[in-house]
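So that we are looking at the same thing, I have put the structure below in structure tokens.
Let's look at subunit A:
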Amino acid sequence: MVIHPVLLIAIPLLFAFLMPLLKRAKAVTIIILLFNTLLAILMFHNVYNNGPLYEIIAFSPPIGIYLYVDNIAALLAVMINLLAFINFLSVEKVEIKFAMLYLLAVASSTGIVITGDIFNMFVFFEIAAVSSYALVAWKRDKEALEGAIKYMVLGSIASVLMLVGIAFLYSEFRSLNIYDIMNRMDEGSVLILLSFAFLLTGIGVEAEIFPLNGWVPDAYQGAAGSIASLLSFGPSKAGIYAIARLLMIFSWQQSYDLALSVGIMTLLIGELAAFRQENVKRMLAYSSIGQMGLILISLSMLDSTDYAIIAFFFLLVSHAASKGALFLLSERKGFGSNASKYAGIVSVMSLIGMPPMAGFWGKWYIIMGAMQMEAWWIIAAIVFSSVVEAAYFARYLSTTMQEEEHASIIAAYPPAIMATLTLLLGILPFIYKIATIGGVING
Partner candidate 1 sequence: MVTVVSGLINVLIIAIYATVAMMIGILFMGIGRKIVARVHNRVGPPIYQGFIDIAKLILKKTNITHGWIYDLALLFSITGIVLTILFLPIGGVKLLSTEGDAFLVLYLLAIPALGFALGAGASGNPNSAIGVMRALVMMLSYELPFVISMVALMIYYDTTSIAEIVASQYGKWAILIPPFAISAAVADMALQGMLMEAPFDIPIAPHEIASGPMAEFGGKHLGSLMIYKAGTIVAYTTLFVDLFLGGGVVMKGGIVADVVNFIVWFILIFLVFTLSLLINTSFPRFRIEQAFKFYWKYEAVLAIIALVWVYWMVIS
Partner candidate 2 sequence: MKYEEWSKISRIASKKSLWILHFCTGCGAIEMPPVMTSRFDMERFGMAPMATPRQADVLLITGYLTVKTLKRVIQVYEQMQDPKYVVAFGSCPINGGMYWDSYNTINQLDKYLPVDLYLAGCMPRPEGIINAMMELMEMIEKGEARGWEKYRKNYEKYKKNQEMAFKFGKVEE
Partner candidate 3 sequence: MVEMVFAVLIIAFIFTLFIKNNRVASIISLVVSLFPLAAFLDWGREFGINLISIGFENTMNINMAGITLHFSISPLAWFFGIMLFSLIPPILLYSYSFFSKNDGFYPFMILLMVSVMGILLSSDFLSFFLFWELMALGIFIMICRNGDRKAMVRYLSYSVLSGVLILAGIALLYHMNGTLLFAEIMLKADFETMVAITMLIIGFAIKAALMPLHTWVPPVYSTSDEPFVAFLSGGLSKIGYYGMLLLLFAMPGARVMEAYINSSIATYLLAIIGSLTAFFATFLAIFEDDLRKLLAYSSIAQLGYIAVGIGTGSSIAMAGALFQAFNHAFFKATLFLAAGSVAYRTGKWKISELGGVAYKMPLTFMAALFAIFALAAIPITSGFAAKWLLYEAAIERRYVFIAPIMLIAGVGAFLYSFRILYGVFLGENRYPDIKEAPKPMVAGMFLLVMPLIIFLIFPGYMLDMMDSFLSSAGLATISHSPYVIHTTLGNYNTIAVIVGMMFAMIPAFLIYVLRKQHLVDFEDNFIGGEIPSLYEHISMHAAHNFYKPLKDVVMPYLEGGATSIYSSLYKVVEKIADGARKIYDGVVQDYAIYVMLFLLIIAGWLLW
């Protein structure tokens, strides 16, 4: 069976724009997301058995649209679509515009992951960003608008910077194909260095790295639970994956050092900011920042140790699923039902890094890797941030466990399913195998 990765992007895009014509927005969206998930799983199966998948649309590279799907990209596509599907189940009242924006955000996030073309990536970023602005503002109250505006301001700056970066790159290589550029990359002229700086800054805004993440707390705070959840596993994860690719393109020691120092700063500042935070969503947002820092640290070790890639995957996937669940749960004051309690505890434990949740493997491999590199400061930072994290999450649990507010099925089960995913990934660490086979992130 031939699988066309482009369908993953095309179908939601198509239906997103067809949405005003359709009556039953919720059902349609659910079907599309389910279909997309299945497609992604099939694609992953295909890629896993037969090796990376290419697809060229319209023209041959380096001019045309070029999709490149390897193990990791396929897995991320599965993750984004699956979580989007589960997350969508928790939305009670679906308006047409909402469904449209949601599909756009999902499609564009998937696009960022599977594209092999840096300009396409920019386009998808733009779509993701624009739909995210609208989604954040969805509640239309003061907080939501504030968050959306901040997001929009920073997002616009980011897109300009990204565009400039791409322009520099294009002027140097006369190509936009990531693979192509990667192969031709060498020491680098001033222009290339500048393009790296611009691209990193531009993508970094989306990937929530310090200090480009000013929009994060406000946007997450303003957005509804399901939107915050979408942001955390959609665009931001795609963004950090884009940074991974960026590091692959510009694979100099300098850029890894940069990623490491930025990562440690992001980790510490994110966790510390969460430590004193009273608002749940804001706290979770800061915690996301911290986790992004951790992921960035794992990326910065890509060059030095084999564990980094595994750590990267576990951290990415576990954080996506568990933070998604927690944002969904943050809609209500307390957990209120056993399913929610289960979801809350499992997700928190995964974030803290306790086995048998998936987050544990991330921490295990990142520490293993750091030991191999004999990078003591990484370990010190992780130890410190873990304790801080534990402290504020325990505080979080102690308040949420006590509040008795009954949760409806629709509110209780989607997070529980996400938590189960985390748990299963931890108990059956097959990703370990996938990641070791997948090996490297290609362009």
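Just so it is clear, contacts are C-beta pairs under 8 Å (C-beta built on N, C-alpha and C of every residue); 3 or more make two chains touch, one makes a residue touch a chain; residues count from 1.
Selection criteria: all candidates are chains of the complex that A comes from, given by their letters.
Computed from a predicted model, the values in this text were never measured in an experiment.
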item	value
Options 1, 2 or 3: the chain contacting subunit A in this complex	3
Subunit A residues touching candidate 3 - in the complex, by the definition given at the top	149-150, 153-154, 157-158, 161, 190, 193-194, 196-198, 200-201, 204-205, 211-212, 214-215, 217-218, 254, 258, 268-269, 272-273, 275-277, 286, 345, 349, 352-356, 360, 363-364, 367-368, 370-372, 374, 379, 382-383, 386-391, 393-395, 397-399, 401-402, 428-430, 432-433, 436
